[in-house]
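Shown here: the complex without one of its protein chains, the others still in place.
Then we have chain A:
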C-alpha cells in the first residue's frame, strides 16, 4: 500500500459519505426497499448528517412534487382528522411522539438490511414476551452481530443503576477510527455515552435514561466525535430488549 494512513482515511470517509448521500437520495426518490427505508428513517432521527442529506435532496426535487395537480380531498376528511387529534398532555411534545413513531416503525420493519453496508448486522434477541410491566431494576440488552461466529458487541443496560456494560466481542473498528455509542432518549438529541473499546467497559447513561431509549453506534474520528453529535455514519441503531 503506497497510500498513507491519511489518504486511506479520507478515501474511506469519502466513500462512506458518498454512499450515504446515494441512500439519502434514493430514500427521497422512494426507491429504497422497505427494510433499508425503515433503517434510514431511524438513522435520520439520530444522525444530523444523514438528516441534512435527506433535507438537501427534498429541497432539490421539491419543484417536481409541487407540480402535482391539486385535487379536492373528499368531504369528511377534515372531520376524521379532528376526531383523531391527540389532545396534548402537559409533558408530551411533538418530537417525543415523532421519535416514538419512528421507533415503532423501525420495530415493525424487518430492519438490519440497511446496516449491512457497514458490515454489521443487527441480531435481534427476542426475550420471553409477557404482559408483565417492567420491574424496577430490569436489565435490557442490545446485541450487534458481526460477520463472524461471535456477536460484535453486546450492550447490557441497567436502567435503575443508570449504567451500561459494553462487551466488545468480534467488533472491528475501522483503522484510525473509533466506534462511539450514543443514547437517544425521549428528547431526541443523541447523547454520547462512550467509545467501544477492546476491553469490556462500564459506562454511565445520561440522567433520566429509560428503557424506551435507542442505542446507536457511529463511526467517528479517533477519540470520538469532536462536536458532541454523531458525525460519521451510524452503523447500528437498536431498541433495547428486556433481558
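Points to keep in mind about this one:
Here, contacts are C-beta pairs under 8 Å (C-beta built on N, C-alpha and C of every residue); 3 or more make two chains touch, one makes a residue touch a chain; residues count from 1.
By our rule, contacts and distances are computed from a predicted model.
Per the UniProt record, the absent chain's protein name among "(2Fe-2S)-binding protein", "RNA polymerase sigma factor", "Thiazole synthase" or "Amino acid ABC transporter permease" is "RNA polymerase sigma factor". The chain omitted from view is touched by exactly one of A:62, A:161 or A:175, namely A:62.
Summarising the interface, chain A meets the missing chain with residues 21-22, 25-26, 28-34, 37, 55, 58-74, 77-78, 80-82, 84-86, 88, 93-95, 97-98, 105, 108-109.
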